[in-house]
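Take a look at the following structure, please.
Note that one protein chain of the assembly has been removed; the remaining protein chains are unaltered in position.
After this line comes chain A, so read on.
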Amino acid sequence: MLAGIALTLASLWYGQNHGLMPVEASKDAALVDDLFNAMMTVGAGIFFLVEGVILVCIFKFRRKKGDTTDGPPIEGNIPLEILWTAIPVVIVLVIGVYSFEIYRVEGGFDPEAAEQPAIVQVAMLPGSGLEAGLMDAQPAPKGMKHHSHMALGVGGSPESAQNAPDLTVNVLGLQYAWIFTYPDSGVTAGELHIPVGKDIKLTIKAQDVIHAFWLPQFRLKQDAIPGQDAELRFKPTLAGEYPIVCAELCGAYHGAMASKLYVMEQDDYDAWLQQQVAALDEPQTVASKPDEINADAAYLAPFASQFADQTGVDAELLQQLHPLHNHELMKAMQPPVDPAAVSALPAA
């Protein structure tokens, strides 16, 4: 009895105080953490129970020296067995329904996402995939409409799903970088800047292999699959600088495929956007000043210097990543494309 109370209290305390999760930068993140805390509480309870029983067995039910008799021949206990079948059934059903609800509130069942036509990138010739990503929003061919039942990713929350998002950013994953395009302003960047408190929609594509776009502080992840678009929609609530991680093995430098997410106050965001738009008009200025270290290079510099000659992502390339609107540079930084894959392409 006493042990039961202690066990319950210990698991309740640990379920709330494990300190395992990073900062919550959106409401959805807090919801996921609540769900995890609930599972952690139940899990800690089961853990303490099982390990406790094992320890009791080791100390209390250890065979005495010289005892050669058998234990009591208990072959089962139907009520007890029903109990330990029924309790886990109830636990998993409650966790299941709870998870379902959190997923719904997060926007997993966004009807808008479901109706969105899936843009099928048929040809992935070098360059074309990237350009398609940069130019964005080419409407899908009409014939593709019937593919629209595949909604990938996490959409808007049920109350905001009906409305258009405040900001849409196209995300393109390629070996080994993320490229962000703002279709409204034509800006392209190597890191993601978004205003705080706004409804953000990311359209996620991949150029070469499967990547996965992960925002740990937002508890959001979606694979970027070549040929299939996906989306993530969320509302950042906490300004700051957060990592963007590639979570799907995408090649040797998968570990270095990282970027930054800047959640900025609206004013700062507007200023940043203006600066980018201004840079758009003079594409050569930035490119011709290699000593002008941009934010990407600053962030990835430790990586770039560590892996010096090994990585594809060296400092020079990072320099080029910033003014990506320059098509010459884009072509220069194309990752090596497998000749066999290209030759296997249909003539079209």
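Definition applied: a residue touches a chain if its C-beta (ideal position, glycine included) is under 8 Å from a C-beta of that chain, and two chains touch if they have at least 3 such contacts; residues count from 1.
Note that in this section contacts and distances are computed from a predicted model.
Chemist: For the chain not present in this complex, what protein name does its UniProt entry give, out of "FAD-dependent oxidoreductase", "Transport permease protein", "Carboxyltransferase domain-containing protein" or "Cytochrome c oxidase subunit 1"?
Modeler: The correct option from "FAD-dependent oxidoreductase", "Transport permease protein", "Carboxyltransferase domain-containing protein" or "Cytochrome c oxidase subunit 1" is "Cytochrome c oxidase subunit 1", the UniProt name of the unshown chain.
Chemist: Which listed residue (A:V154, A:V171 or A:I194) would be found touching the missing chain in the intact complex?
Modeler: A:V154
Chemist: So which bits of chain A touch the chain we can't see?
Modeler: Touch set of chain A with respect to the missing chain: 20-22, 31-32, 35-36, 39-40, 43, 46-47, 50-51, 53-54, 56-58, 61-65, 67-77, 80-81, 84-85, 88-89, 91-92, 95-96, 99-100, 102-103, 106, 108-109, 114, 121-124, 149-152, 154, 208-210, 212, 214, 216-217, 219-223, 225-228, 230, 243, 245-256, 258, 302-303, 306-307, 310-311, 338, 340-346.
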